[in-house]
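Removed from the display is one protein chain of the complex; every other protein chain stays in position.
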Amino acid sequence: MQHFASDNYAGICPEALAALLAANDGHVRSYGDDEWTLRVADRLRELFETDCDVYFVFNGTAANSLALAALCQPYHSVICHQLAHVDTDECGAPQFFSNGATLLAVSGEQGKLTPEAIVEVVTRRSDIHYPKPKVVTLTQATEVGSVYRPDELQAIANTARAYGLRVHMDGARFANAVASLGLSPAEVSWRAGVDVLCFGGTKMGLPVGEAVVFFDRKLSDDFSYRCKQAGQLASKMRFLSAPWLGILENGAWLRHAAHANAMARRLAAGLAEGTGLPALFPVQANGVFVRLPGRIEAGLRARGWLFYNFIAAGGARFMCGWDTAPETVDRLLADIRELAAESA
Amino acid sequence: MQHFASDNYAGICPEALAALLAANDGHVRSYGDDEWTLRVADRLRELFETDCDVYFVFNGTAANSLALAALCQPYHSVICHQLAHVDTDECGAPQFFSNGATLLAVSGEQGKLTPEAIVEVVTRRSDIHYPKPKVVTLTQATEVGSVYRPDELQAIANTARAYGLRVHMDGARFANAVASLGLSPAEVSWRAGVDVLCFGGTKMGLPVGEAVVFFDRKLSDDFSYRCKQAGQLASKMRFLSAPWLGILENGAWLRHAAHANAMARRLAAGLAEGTGLPALFPVQANGVFVRLPGRIEAGLRARGWLFYNFIAAGGARFMCGWDTAPETVDRLLADIRELAAESA
Amino acid sequence: MQHFASDNYAGICPEALAALLAANDGHVRSYGDDEWTLRVADRLRELFETDCDVYFVFNGTAANSLALAALCQPYHSVICHQLAHVDTDECGAPQFFSNGATLLAVSGEQGKLTPEAIVEVVTRRSDIHYPKPKVVTLTQATEVGSVYRPDELQAIANTARAYGLRVHMDGARFANAVASLGLSPAEVSWRAGVDVLCFGGTKMGLPVGEAVVFFDRKLSDDFSYRCKQAGQLASKMRFLSAPWLGILENGAWLRHAAHANAMARRLAAGLAEGTGLPALFPVQANGVFVRLPGRIEAGLRARGWLFYNFIAAGGARFMCGWDTAPETVDRLLADIRELAAESA
Partner (left out) sequence: MQHFASDNYAGICPEALAALLAANDGHVRSYGDDEWTLRVADRLRELFETDCDVYFVFNGTAANSLALAALCQPYHSVICHQLAHVDTDECGAPQFFSNGATLLAVSGEQGKLTPEAIVEVVTRRSDIHYPKPKVVTLTQATEVGSVYRPDELQAIANTARAYGLRVHMDGARFANAVASLGLSPAEVSWRAGVDVLCFGGTKMGLPVGEAVVFFDRKLSDDFSYRCKQAGQLASKMRFLSAPWLGILENGAWLRHAAHANAMARRLAAGLAEGTGLPALFPVQANGVFVRLPGRIEAGLRARGWLFYNFIAAGGARFMCGWDTAPETVDRLLADIRELAAESA
């Protein structure tokens, strides 16, 4: 049975699996000094149309935390949206990896930061009793399924630059954002002012692993040492990197993301039409948020559906994965309609 | 072409791969709350014949560092052998994860710690200007391919207890040690006084991942939070855990380790007989160390062989993996013999 | 000219100075192994009527951060009031010393935590993606000049115990609280459930230094090592400890605190009578908070008065020190009255 709890409930996509199997061929140098890893890094440079530095780590917690640690010191602060995963769901990982940097969470519509909110935080205090802002972190697509447009990103990046801040992008669902906008990865990242992108692999169908992409290569000084010390250097690196090759070739990554986005739109449309339950946020990526009446929520759970209640966002969260079937969406919709009818 | 540089040059063994593929089946709860992970943890409890706590992390650096951090505070110290991987090859990871704990390295024959060496360190100083010893860490099999016998472990553990120290075992090659001794895993770990074992998976044929096994369950308090914060909680945990199931069933883990050990003995025997080059240490696990004449070493490299020069151990290191073929060993031996003949 | 910016603008009180001078007598063992330090520790045990563990550190940032670090691990969280100094004015020190523990700030009237607020935070989430609550920290007197009564403290401590949390008290102005309540130090600390108290020395008239007092002695295990490693062990400790002796003898500490409190009440009374400006919070310790009309604030600054604008608390803050003269209060009041008259 498929679920909507998280896009990480999905398994390995066929393209990633094929590449993983292909890479399982005899003895290969360890720690990333292998053909697969070199090729994927090159492939990512082509994808982003720039000579970026690429590192592969095990998960998103580490990717974001290591990248942020590379951008600031313990006595600095990182400005984030109050729904940002780094602040709400990493158990203090950014603070651990950076040895004490502070997250300054601000509010913003649709899960998005704004230049105004950043200015407000940066100018609030300037005394040494308060950690000095040094980084802005954005989530693209956001935690509530919306997507920053390039002009929004650029405005944020311009504000960041004006105050001496670096721009980090948590791209756990970067693929969904790119698919949604129909733009090139470059336009949605470095051309819009992003310094470092954590490009999510797991939610795109990899078994394990994310890529940290430094567009400003001065920032990646000794980053491989940082990864090693922090327990994020895979010995059999090929099994982290080769699956990337699988999804990057023939655009599988983008197709899967587009599919997940389409499933979210299908769900949102069905909800609006069939039940009158409006999505709480624009459905621009692969998630749908909706305020479910208590009896409907309970009924869904009784029927075995798994999904999260994202209290801070104000409702139930339904995430679609690369493999979410239209039939699954339709079954969920049918169940909701039935429960709504019973409630009425 | 196969090599002897490291046992992590080998790929995924068939049993692990089969389990990984079997686990790639539809939607599954993330972060370890899945059937595969639960089953493997149970299976490990059976294997160790005790109700231990089991956690799966991404690599050995993290496994050892997290375990050590759980056993001490930043102002404590950890006694290790001077060839211990945690001290020589983790880029300061134990210090990073523990926020400053000190490794106190001591010498010892055959890469082994002794009760005497531990007593010497513990009693050396007792002032607060020196980090207080709190943990002993052992590597089993050792970095130089020898293996601690249970009585040696017990003697160390007794000494540790007498001084209030905990006992950690770096078991990156625990399987090789078990296979070598022909004893049960329990006899080589908790029954001999080990509190926490980092049970290596990668070198046994897994794509990624190690298990941290707490025999003293009081020590694992909130350890899952520690893993999460440190970027060591896999979202698609099943792909870390299921391969363990594959190698634990039908004893594949032990067969593979025994095979690797046999290949090391074959190599050592061939070296002794054919070239007169004696192994520097008892060949009890899957590594052979030998002082190669410069021309032979250069000749091997010229012929494409990859292997490490383990300077601190005094010679070249040849590691055998779960997949090392007898023919590979024989070809290496033939090359060495040829080169020795040329040199003569 | 005296000011109201902070009670740390005041210098060394005569009693502390006399003791410091008396301690400057020839060669004395360093690092706290001296007569002065032993005597002060004993004197504090008498003062608190219990066999507590006492440590002297350099400042309040360190005292609070080290104490909190002793009570939790990096993946834990500490519940505090949103105006708590540890959260708003320590530049991330608690996170640095603990290597990543999270402060969870909650609101509450008069700068006080409540059992209800604590329960709300503790029960909000229980998943491992969120740092597990382990400590409650209170400020006594609070940041806004109010004081917890023993029954309030006990209720908080009872709630904390019920959820497995430890209770830490930031007592930068503990003396002011004790003087305000007219109770014994024990009643305001351990008898009301406090595990660890950071007893402020600087604001009581010491040149430098605070005391960390562990009422639950199990919590102070190896705390001297923690202080040493964190750069908080004074070599010439006598100059930190002896001044404590000066203020503890003959009750100088309490007299000075009572005087500062009286000056705050004088100021508050004068404001209420002469200008109609009400104090924003109960004036129970040595601070007065008031919402000053812009022209009055500007006028005061133009006349050379130094005071803080405590934006988060909603107004200007006037702190009285151990040495604040009644004449200084009266001059300030006169200036405010004049400025108010001009504004009218």
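Going in written order, the chains are labelled A, B and C, and every chain counts its residues from 1.
Just so it is clear, a contact is a pair of C-beta atoms (placed from the backbone, for glycine too) under 8 Å apart; a residue touches a chain by one contact, two chains touch by 3 or more.
Note that the structure is a prediction, hence the values are computed from the model and not measured.
Residue C:Thr202 is the one among C:Thr202, C:Asn261 or C:Asn286 that touches the chain missing from this view.
In the complete assembly, the contact with the undisplayed chain comes from A:Lys132, out of A:His3, A:Lys112 or A:Lys132. Contact with the chain that does not appear here is found for just one residue of B:Asn59, B:Asn99, B:Ser180 or B:Asn261, B:Asn99. Residues touching the missing chain, restricted to chain B, are 74-75, 77, 88-93, 95-96, 99-102, 128-131 (touch as defined at the top). Chain A residues in contact with the hidden partner, per the touch definition given at the top, are 31, 73-76, 99-100, 128-129, 131-132, 222, 224-226, 228-229, 233. Chain C meets the missing chain through residues 1-3, 5-6, 8-12, 17, 20-21, 23-30, 57-62, 65-66, 90-93, 96-97, 99, 202, 207-208, 225, 228-236, 238-240, 306, 321, 323.
Assume only the chains that are shown with their structure count from here on.
Taking each chain's centre as the average of its CA atoms, chain B and chain C sit 50 Å apart.
Averaged C-alpha coordinates give centres for chain A and chain C that are 42 Å from one another. Centroids built from CA atoms put chain B at 34 Å from chain A.
The set of chain C residues that touch two or more partner chains comprises 74-75, 99-100, 128-129, 131.
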